[in-house]
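Note that one protein chain of the assembly has been removed; the remaining protein chains are unaltered in position.
Naming follows writing order (A and B), and every chain is counted from residue 1.
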Amino acid sequence: MADDRFFSRRGPFTLGEIAKRVDALLDSAAPSDLAVCGIAPLETANSAELSYFCDERRAGAFAASSAGAIITSRKLSARPHNGAWLLVAQDPRLAFALASLMFYPRDAAEPGIHASAQVDPTAVMGEGCQIGPGAVIGPNVRMGSRCRIGANAVIGQSVQFGEGVVVGNNATISHALIGSRVRIGAGTVVGGEGFGIVPAPTGLLCSAQFGRVIIGDDVRVGSNCAIDRGAMDDTVIGAGTAIDNLIQIAHNVRIGRSCVFAGQAGVAGSTTIGDGVMVGGQVAIGDHLQIGSNAKIAGKSGVMRDVAAGETVAGYPAVPIRQWHRQTVASARSARTAKPEAGEG
Amino acid sequence: MADDRFFSRRGPFTLGEIAKRVDALLDSAAPSDLAVCGIAPLETANSAELSYFCDERRAGAFAASSAGAIITSRKLSARPHNGAWLLVAQDPRLAFALASLMFYPRDAAEPGIHASAQVDPTAVMGEGCQIGPGAVIGPNVRMGSRCRIGANAVIGQSVQFGEGVVVGNNATISHALIGSRVRIGAGTVVGGEGFGIVPAPTGLLCSAQFGRVIIGDDVRVGSNCAIDRGAMDDTVIGAGTAIDNLIQIAHNVRIGRSCVFAGQAGVAGSTTIGDGVMVGGQVAIGDHLQIGSNAKIAGKSGVMRDVAAGETVAGYPAVPIRQWHRQTVASARSARTAKPEAGEG
Partner (left out) sequence: MADDRFFSRRGPFTLGEIAKRVDALLDSAAPSDLAVCGIAPLETANSAELSYFCDERRAGAFAASSAGAIITSRKLSARPHNGAWLLVAQDPRLAFALASLMFYPRDAAEPGIHASAQVDPTAVMGEGCQIGPGAVIGPNVRMGSRCRIGANAVIGQSVQFGEGVVVGNNATISHALIGSRVRIGAGTVVGGEGFGIVPAPTGLLCSAQFGRVIIGDDVRVGSNCAIDRGAMDDTVIGAGTAIDNLIQIAHNVRIGRSCVFAGQAGVAGSTTIGDGVMVGGQVAIGDHLQIGSNAKIAGKSGVMRDVAAGETVAGYPAVPIRQWHRQTVASARSARTAKPEAGEG
């Protein structure tokens, strides 16, 4: 059960409401009007709480759980358990995610501009926006309804937001056109100057960076990321893409829809990434590359060539993942036969 | 000698006081009441200053140093030197660290709430807290005595601090219970939404993240880190653990006591790390892994399997470090026999 000091729980919901919302099958004998008050792990859930079971290795916890209801798959539902009502879903992870959002929906904006916020008189904000303490809203900013701007966040001149955009505390947004329902984490910088360094006789010259950042609807960006504006063209992030923390997106990068970037990944300048691409943690993707749609890049890979649509790569330099697994096997074998250097052994 | 504009030096201390505090032996002929006014490198220290010598390669600087007193080890104390009084310690690095804190103790809080800070009336703060300009303290925050909250830092609803906690400028803390004497660097985000992405028919779904961050006593976190709150369970950092800059700790990670994480390391979701684990710079640790106590992970490794207690690993994928050294030797050898590709030479 979540800590009520931090989260306000909705509900209770009936078993029937939950089954319908998460698209799960409920035994016909189950009391569809049973009240479910919260969500908890298998180990701690009580008879009024919902839990979930979708990893075989957790069968012991499933068997012993006192949860009142458990979301699981058809296959795992056959495992022994302790009398909980089962909600059998095609995709139990998705079903549980949907249930979690029933009990803990994202906080809505609490309309109002804090007295300590600095809002330029030329900024135009839709209904129900919340502007936090110390936030700075620049000239000619355009904001749809129900946006939430965190404390001490800074929104630069002429930035545009759709509806329901959330910007975290201490974030900085500039030179950007941003869709609806976009969420940007605390400390993230969007629209910083791209890194356009040209050697000159007198030292390094930074060229002017006069492009923008375009972010589609429903994009999610984590904490302390850096997304630079384009040099002359734009940096683009397609609708529905999810970006974790501490990620760099360099100038002129174009990312498609519904991509996933795990923590500390980075994409160098002018690379184009298709739709549905999965990028693991600490991956580096070089500049001016093409990454095809639905490609998968394993964690910590260093991508130095184009990746075809649908391909899965791993390694540094990144190669097709089967090749990488074989290289890894061969390398381990080579270590067995190689004589250690003096002093090892 | 430190720049007095930035640091207020304590002291002077007598040679005897220092020897006692850092647990070092002083020659019986030494004037234990000699005043020592400061600390400086071997090269620049004068006869009223303390220096240290614990790396053989610095023997030349030791021999030539004009320092009044030098902390060193029994073994190195036999090297030629220029008349400084020697403080011979079992662990000269530790002894010097202790001496450094005599002259430059951490700044104490200067009690008071800056007029521009925004403190919710329901927040409760202990005696002697310092709240910086523009800082935001949310509803129901609980803070022990002598905490220091930096300028423009944002502390979210219901966050709890023990005593003597220091939060840097522009940091954001939410959904967190934090022990005593914890220090969190500037720009760091604690309690951000975990990255719980589930593919759904209509695109990606971000599940609700309703866990917390629990940080033990004496934890130290550097600048611009991102420590996410748990999804349903908590993200936990054990007492005395030290975390450098730009580090990601993902949701549900559990870290033990007295671990060390060097810069830009990252730990993916739900991984458990024991006590006393040493993690090098830019290390990536995958999700759902177990890292045993006192394991060591060499810089830039990519850890994709469990690591046993006490084991030292290196490489990508990480393997036992001796194996990695042999792989490295074998790989270099293979390069000698491999024909270069066309165009190389």
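Observations
Heads up, the rule we're going with is that contacts are C-beta pairs under 8 Å (C-beta built on N, C-alpha and C of every residue); 3 or more make two chains touch, one makes a residue touch a chain.
What you are looking at is a predicted structure, and each value in this text was computed from that prediction instead of being measured.
Within the complete assembly, A:172 is the residue of A:130, A:172 or A:241 that touches the hidden chain. Screening A:179, A:211 or A:292 against the full complex identifies A:211 as the residue touching the chain left out.
Here one chain is not drawn; of A:37, A:59, A:113 or A:189, the residue touching it is A:189. Taking the complete complex into account, B:260 is the one of B:25, B:200, B:260 or B:308 that touches the chain left out. Counting over the whole complex, chain B has residues 2-3, 5-7, 39-41, 93-94, 96-98, 100-101, 103-106, 114, 116, 132-134, 150-152, 168-170, 183, 185-187, 218, 220, 222-224, 239-242, 244-246, 257-258, 260, 262-264, 281-282, 299-300, 315-316, 328, 331-332, 334-341, 344-345 touching the chain that is not drawn.
Residues 116, 118, 134, 136, 140, 152, 154, 157-158, 170-172, 174-175, 187-189, 192-193, 195-200, 203-208, 210-212, 224-226, 228, 232-233, 246, 248, 250, 264, 266, 268, 282, 284, 286, 302, 304, 316-317, 319, 322-327, 329-331, 333-334 are the ones on chain A that touch the missing chain.
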